[in-house]
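Rather than the whole complex, this shows some of its chains in their spots.
Each chain gets a letter, A and B, in the order it is written, and its residues are counted from 1.
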Amino acid sequence: MVNPKLPVIWYGGDYYPEQWDEETFERDIRMFKEAGINVVTLGVFSWSLIQPDENTYDFSFFEKVMDRLYKEGIYVCLATPTSAPPHWMTQKYPEILLTDVNGVKREKGGRQNFCPNSEKYRYFARNIAEKLAEHFKDHPALVLWHVNNEYLNYCYCDICRGKFQNWLKEKYGTLDELNRRWNTRFWSQTFTAWEEIPVPTTRSVLFWRKDRYQSVLPELYLDYRRFMTQSMLECFLEEYRAIKKHTPDIPVTTNLIAATFKEWNYFEWANHMDVAAWDNYPGYKEDFSVISLRHSLIRGLKEGKPFVLMEQSPSQACWRWYNPQKRPGEMRLWSYHALAHGAETLMFFQLRQSKGGVEKFHGAVITHVDSPNTRVFQEVKRVGEEIKSLSDILDTRVVSQTALLFDWESWWAMEDTLTPNIDFKYLNEAEKYFKALVKTGLGVDVVGKDQNFEGYRIIVAPALYMVDEELARKLKDYVSNGGILILTTMSGIVDEDDQVVLGGYPGYLRDLMGGYVEEIDALPPEEKNEILMFGKRYECSLVFDYIKTTTAEVLGRFGRDYYMNEPAVLRNRYGGGWVYYVGSSASFDLVWDLVKFIEREHNLRAEITPPDGVEVIKKVKGEKTFYFLFNHSHEPQIVDLPEGTFRDLIKGNLYEKKARLQPLDVLILLKE
Amino acid sequence: MVNPKLPVIWYGGDYYPEQWDEETFERDIRMFKEAGINVVTLGVFSWSLIQPDENTYDFSFFEKVMDRLYKEGIYVCLATPTSAPPHWMTQKYPEILLTDVNGVKREKGGRQNFCPNSEKYRYFARNIAEKLAEHFKDHPALVLWHVNNEYLNYCYCDICRGKFQNWLKEKYGTLDELNRRWNTRFWSQTFTAWEEIPVPTTRSVLFWRKDRYQSVLPELYLDYRRFMTQSMLECFLEEYRAIKKHTPDIPVTTNLIAATFKEWNYFEWANHMDVAAWDNYPGYKEDFSVISLRHSLIRGLKEGKPFVLMEQSPSQACWRWYNPQKRPGEMRLWSYHALAHGAETLMFFQLRQSKGGVEKFHGAVITHVDSPNTRVFQEVKRVGEEIKSLSDILDTRVVSQTALLFDWESWWAMEDTLTPNIDFKYLNEAEKYFKALVKTGLGVDVVGKDQNFEGYRIIVAPALYMVDEELARKLKDYVSNGGILILTTMSGIVDEDDQVVLGGYPGYLRDLMGGYVEEIDALPPEEKNEILMFGKRYECSLVFDYIKTTTAEVLGRFGRDYYMNEPAVLRNRYGGGWVYYVGSSASFDLVWDLVKFIEREHNLRAEITPPDGVEVIKKVKGEKTFYFLFNHSHEPQIVDLPEGTFRDLIKGNLYEKKARLQPLDVLILLKE
């Protein structure tokens, strides 16, 4: 439960009464109540309103708003406004403004346009957070703190450069140690003074390549990513601590942007957030499993604890090139989908559509039509009504037999430098294997390398590029104790310093693999190969391991080219468990057949096996088991149920043996 | 008539004798006369020649040239050289140089590389214009002033910033008013001092998105466009006034680049030009109606008055990736096409092809072969001969039953910010509807929102995104009085401050539409829908209005998706007139069938109905009516004529009932 003060599913979203007159505000309140809204987020982007100059604070506007809302039974998630510093501030203290990856200092305007290492910015951010907390600490409507908004950008200014040099000094102690671990004798990059170390802009060691920046000094860039993650996290923590002084019992969070967001290692962030929170904007026709991966990642950040869905659009976005409306029923489906995956709030961006500015076409509960008689409002209202009776699902926990090992450092290290194939990407591989696990119905969690592996029957670790000895040991323990591990090509290649582990890939994981990769061939994406396995031919592409086996058994072999008939897919017995290895970027078909094979071989069994297009999520609370069934497809679906009689918590219908799901419909089944 | 001093069709073009020796000049004169050339443009880009340093002026070269030309019966369009400031000037006064959209100050070189707000630039420009005027004011060859050349660029320097802040102060009076009308509470963009307001560079509020810059502060960007239009126009006016002091009776103009040129609102410019002028460079295989739109726009700038065609290539351009030659006959066809649409001059860029510099491959009347025995020269000569006897068409006026309402502010406001679909573009829609009107043969003008709507049977106003109350009233008056108005999706959305008019789109036009748009769906361009109308299925794409009707009748309905069978095309009776509304980006087929439907329903009739590929332009002078018939196709065409006998002014043939047009041929028919 996010905050026991409000022990229901939270329903609401971002609201900007400061953009509207009082009459509109009153009309909005009536519509909020009609829609079942019980929590409103206030104050995001309000900095110039509440601190109109350096020495003036004025919380009267929001105080009045909060009083009025509370009177109507509506609670408040209060945001600090630090995502967009006011113009007076950046005018007086231009050091606050961001310097971009080209080394160009930005001018004022927009949001997320600040340097995370600017002491001036940190002072003002900490200060306004504290003033807010001090002022509103006793307000009865306050149920959650929302720090900043979608932390976004790395900065590359001189302040960052100085702090980065200090950070490196702290980490490496001596330049000799840094030079050794960064392998700077390559290309004569030896540093002889800390002051010489640049930040990785396109003026120094960064260059644009196809679809991203890469570095000619990848060890430096990797450390810069670690440093930036910590720098920005420190901004959050400055506010966090200032707030906690005054409201130790109100949870504090920040809405993380796009769960699988490369810039920030969210595992580091989550340790410091009272509750995880994120903003969910599914892409058009995106496979549902990708959305599931994002939810599962956010859930995994805090090892399964409920999280806050801080933003979703009730209808359409505006910042994509093409912004489709959510089709009728989609918002409802995805709302329950979030709840199933661990969310205990359904918050919209936004409650009322703005009439000016860059996001005026972003969807809202109350649209430009300014009326409850819209399709969008009516769908919001329907969900609002339904969830009123679903508080029983609060504090349930997802139970999964499998997990994806997700690792930002592998993502960074692999994609930030020249590899055999630039199109072999971390996220693609993660999503592909995750999707197969979702289809099994066994349930999938996402775990970080510092988290607990125990209890999972299968762990997939696609493209686990960076593996140090400790992680290797942990994986060996997992397998030794009976676990099943799926590894792939491009794994175990470097250690924590981004240095190749010699002796053949995957380095410290060779024993687990039961062989080694002698070389990695790479071809343009249109040049496929195939893998012969289980009597079938599967497509594979991009990278192709040239493998020597030691203890492993060969499951699949390449179908063409100079490694025709050489091993492509392996199985290796290790201790009490098994390791599977896929030596190419395999088609989903292969991954899916392999996962089904593993299920059969190792006698894994889902309680409910979802047909295509259907997702099953199992949750428990105490003795109770809930099955969330989603029909993500546009056709009706029949699902086979386990023994017993189940009641759907939403509509109250009883089911036995089979459940029929309408297109885009959901059932929450509780055993009678 | 551009200047009664030379009451014939002007024939000539840009000429740079300063790049050649005297012998070549004399050879050129002989060829000019052979080709029928009677006007030569001199002095474009001559600044370093006529003002070799800050205090020296030397007009002797051009004086000699003009004397010599005049002696041969050739008149002169004299240009001010201010398009390319000399290097001595930008070396000494670097403030003159442009700062680009990235906030980067340019170095010297090239043309249109000056800041329109630099007082230094304005001083030098005004001064050289005045010196020129003073010197040549009594020269008998002088018939037209040509200020600058193809004004092109916005500047983003600190001078512009300061003047922009002043301009805003002038416009809004107080920051409170600016903040209110710019809706700056969105994203905390409130300005607390005029000095804080940035210019919209990519360092501040501008960002690149797919194919253009857009702004996170669209209200600011819109005002910057207005400010820049006025800034550059002021540059023109500085020169204009300086010239007029000395030659009040010689018309002054500037050659506008590419009629539908987004940067400048030419309606504002035209008010200050004695005669409109532009440069016509049709694209390869471009539909002829697009060229017609551009001519009609230029004609419309001064409400139908004759204009100057200042540049066209006799053959090929050089600044495109691929520069096809005009096919034999095309130059002749497009020359008459310009005359029909209102031009009274046919000027080429250029008379002699340069042998160095970046444009050495740009076509010319006298090519690198340096001989009259070229295909190009012979075609120029033929046209020169033909037009000698066509002075009768001078001072004719186009007569049109229909008009396109063209609006730069809608273009800007809609494309400069995030909308549901980035591919829905102003110009595409304008060209599509214009094309249909051209095909009817009813004749089409282009009108601005401040111009007279009366007298047109149909006005189309595609994507009229910005509609304030005044424009709405004007359109209502037009329809009330019996006019037919065609509106489309993405109209009436914002007011003059770029703020959404609440209550459902198209805002103040809802009554005219007879309904409102509740939401706009958007899909990638490859995902089509269809509209069922007139018993047929038409393709539509990009944006899809979800419509609620009030008084309107439904003509067409969507064929798929969640708005299947919902209204897509409407007709609404309003006062004495009718409004048609198309709620999607419709295929040309739909637009064409709709326009034909309207013709039939409202009993509109073209005097000559052009077959496919043929264009008819009706012009009048006093009692005389001229029909210009163009066969833009590569096949012969038969055109049905009205009652009577017609004579073709070019070849003298007589026609009755039918006229046969050879491929790429033209007839100018005058009733006997």
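Please note the rule applied: a residue touches a chain if its C-beta (ideal position, glycine included) is under 8 Å from a C-beta of that chain, and two chains touch if they have at least 3 such contacts.
Note that the coordinates shown come from a computational prediction; the quantities given were computed from them, not determined experimentally.
Oligomeric state of the entire complex in this file, given as copies of the one sequence with 2 shown: 3.
The definition used in the following text is that only the chains that are shown with their structure count from here on.
Rotation relating subunit A to subunit B, from a C-alpha superposition: 120°, rounded in steps of 5.
In terms of their C-alpha centroids, the spacing between subunit A and subunit B amounts to 49 Å.
Looking at the complex, you find that subunit B touches subunit A at residues 102-103, 182-193, 195-196, 198, 201, 203-205, 209-210, 214-219, 417-423, 497-500, 502-505, 516, 518-525, 546, 561-562.
Touching subunit B in their complex are the following residues of subunit A: 16, 18-19, 45-49, 52-53, 81, 84-88, 91, 104-111, 284, 315-316, 318-319, 321-325, 327-328, 353-362, 367-370, 374-376.
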